[in-house]
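In this view, the complex is presented without one of its protein chains, the others remaining in place.
== chain A ==
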Amino acid sequence: MKMMKVMMLIVMMMMVSEGSIIEPTCKETPDFSLCVSLLNSDPRGSSADTSGLALILIDKIKGLATKTLNEINGLYKKRPELKRALDECSRRYKTILNADVPEAIEAISKGVPKFGEDGVIDAGVEASVCQGGFNGRSPLTSLTKSMQKISNVTRAIVRMLL
């Protein structure tokens, strides 16, 4: 019984490692551990090619942008004095969701990754600009920092497709 469990675990680990290009790919990015954890957290990761890995990360960007927008919306009530900065952040994060992400998905799927690189870079830019609007004390710091980091990692992977 115990033997069966151990063997299943081994088989699962083998399936994850076999054919997975996650680790060698992530080594070429500025944040290996972030890259690996993001890609492993997606069931498609272990069998994806480089394009597939890029698309998974763009999905993460999309998810993070949505999460951040929800956070921004919630902050209007809790921190009304930050309205101006929140408005700017809202605009910036909507750009990520409505412009950067669709552009990147289309470009990578169709084999013109340079436009995907533009979209991914811009996601990091928009997050930086949003963060800069708070003049130091930002309630969104960890979310914007996350976006910048994910953007850097994703860009490195998209560049492999050029």
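Here is the rule we go by: a residue touches a chain if its C-beta (ideal position, glycine included) is under 8 Å from a C-beta of that chain, and two chains touch if they have at least 3 such contacts; residues count from 1.
By our rule, contacts and distances are computed from a predicted model.
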| item | value |
| --- | --- |
| Per UniProt record, name of the chain withheld from view ["beta-fructofuranosidase", "DNA-directed RNA polymerase subunit", "1-aminocyclopropane-1-carboxylate synthase" or "Two-component response regulator"] | "beta-fructofuranosidase" |
| In chain A, positions touching the absent partner | 1, 3-4, 7, 10-11, 13-14, 17, 23-24, 26-27, 30-34, 84-85, 88, 91-92, 95, 98-100, 102-103, 106-107, 109-115, 117-119, 121-122, 124-126, 128-133, 135-136, 145, 148-149, 152, 155, 159, 162 |
